[in-house]
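The complex is shown incomplete by one protein chain, all other protein chains being positioned as in the whole.
Let's turn to subunit A:
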Amino acid sequence: MDQPVVRMEGIEKHFAGVHALKDCRFELRAGEVHALVGENGAGKSTMMKVLTGVYRKDGGRIWYRGMEVDIEDTRAAQRLGIGMIHQELNLAQDLTVAQNIFIGKEPRKFLRFLLDDKEMNRQAALLLGQMKLDIDPTTPVARLTVAKQQMVEIVKAISYDSQVLIMDEPTAALSDSEIEELFRMIGRLKEKGVGIVYISHRMAELKRITDRITVMRDGAYIDTVQTAETSIDRIIAMMVGRDIYQPAKPDRKDAERRETVLEVRGLTRHSVLRDISFTLRKGEILGVAGLVGAGRTEMARAIFGADPIDAGEIWIHGRKARITGPHQAVRHGIGYLSEDRKHFGCLLEMDVKTNVALASLNRFVSGFGFMNDRRIAEVSDQVIEELRVKTPGNGQRLKFLSGGNQQKVIIGKWLTRDCDILIFDEPTRGIDIGAKSEIYKLLESLAAEGKSIIMISSELPEVLRLSHRIIVMCEGRITGELINDQHATQEKIMTYATDRVG
């Protein structure tokens, strides 16, 4: 019992210039529920991907039941008995429960020529029974609730005789009663001696079902504590790090007196956004904090018309705006900078000037519908100079630019379109530290010029450094709004961000 099932030590991982894991450790005992917590980007998932063979570690050692192992791929992890329940479930919706559990290891008969469905269903029923689950193995998975599907996924994992089960935000999509059911299941797994790594942001849950908590921050190991002996405040403090340098708060004088540019009233989208209301003033940076899955991106996309809404109004400059698609939002002067630049932000295969002009091509048309390419080049060169984009020229394709410079080109695209309301979704994601401060300066000067900015960020120091006001979201609702003065702290934001109601 004393010997841990899994011991990871000195784990190192680098991704193209980013030191993702620095000398990290983790230990899991049999029959233990061990929480792994940290802010977004702290390295939790990377650490678990190393353990499950998705990533290969660059350094460090892993022991499994006292034996040093080399987990070279996901199959190796599976053979050892390490299973993972992902946030997004990986079940084939049209296959039955039993078919899903035994996928890749179906019982067969007649010289392994035919599938033995009867045997498969029998074994599946046995496994489901062991976990005291009342599910018919012949039901197609699509007919089960999300919670039940998750149970099937867990049964599938233990059908490999898993001794270690990693659960990534398992309660994210569950209702309260379903969570209770999940917890009962976790209890049964503990009795069987299965060690569980539990990744979650929900502090109350951690207190209830975990035995120990390991905290990570900025790719480094912080500490491992006994859950029973540690307060939630202390865990949050460890996650956030008290010693983080907090730069001067932005100058807020006369901010309250400025005119309202954008007003959102009662924005609602089924099961994603609930009654979102807020205002944005001229020249203001409004920070939007919250954890992954809190609905921040969904809110931005709803305002921008990228996703349909069920209810709510958007008022721009005191007038109600009808926005049913991004082209209408853009006409109202709203620009959106996606968190996922590669897929939603820019045309990687196209050059700088095409990307700069993309949102305002119709302004570059001369007689007979011809594109005025000379004018496009001039405007692009202006953007390159003003935003200090590092590129050999306006003909460079965007995929050869660094993340920070891509981001500048996208900002240039909206400025070229004269957008005065800019929604930045994780503006510094995937951008290295040096370029980050440049983006910060750019945001500040845009606001100073009178642009109004909504900035969604998972990095609290970023939110606290740039925002005039901060709204905090949790589960599709706004759970808090604060003026960014000396009373606004990371701890306060985290408390709002984990403010979960039923």
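Convention: a contact is a pair of C-beta atoms (placed from the backbone, for glycine too) under 8 Å apart; a residue touches a chain by one contact, two chains touch by 3 or more; residues count from 1.
Just so we're on the same page, contacts and distances are computed from a predicted model.
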| item | value |
| --- | --- |
| From "Nitrous oxide reductase family maturation protein NosD", "SpoIIE family protein phosphatase", "Tricarboxylate transport protein TctB" or "ABC transporter permease", the hidden chain's UniProt protein name | "ABC transporter permease" |
| Option from A:115, A:358 or A:483 whose C-beta touches the chain left out | A:358 |
| Selected residue (touches chain absent from view) among A:6, A:120 or A:329 | A:329 |
| Contacting the left-out chain in the complete assembly, out of A:18, A:350 or A:448 | A:350 |
| Chain not shown: contacting residue from A:45, A:200, A:396 or A:498 | A:396 |
| Contact set of subunit A toward the excluded chain (per top definition) | 304, 306, 325-327, 329-331, 335-336, 338, 343-350, 354, 358-359, 361-362, 365, 369-371, 373, 390-393, 395-396, 400, 413, 417 |
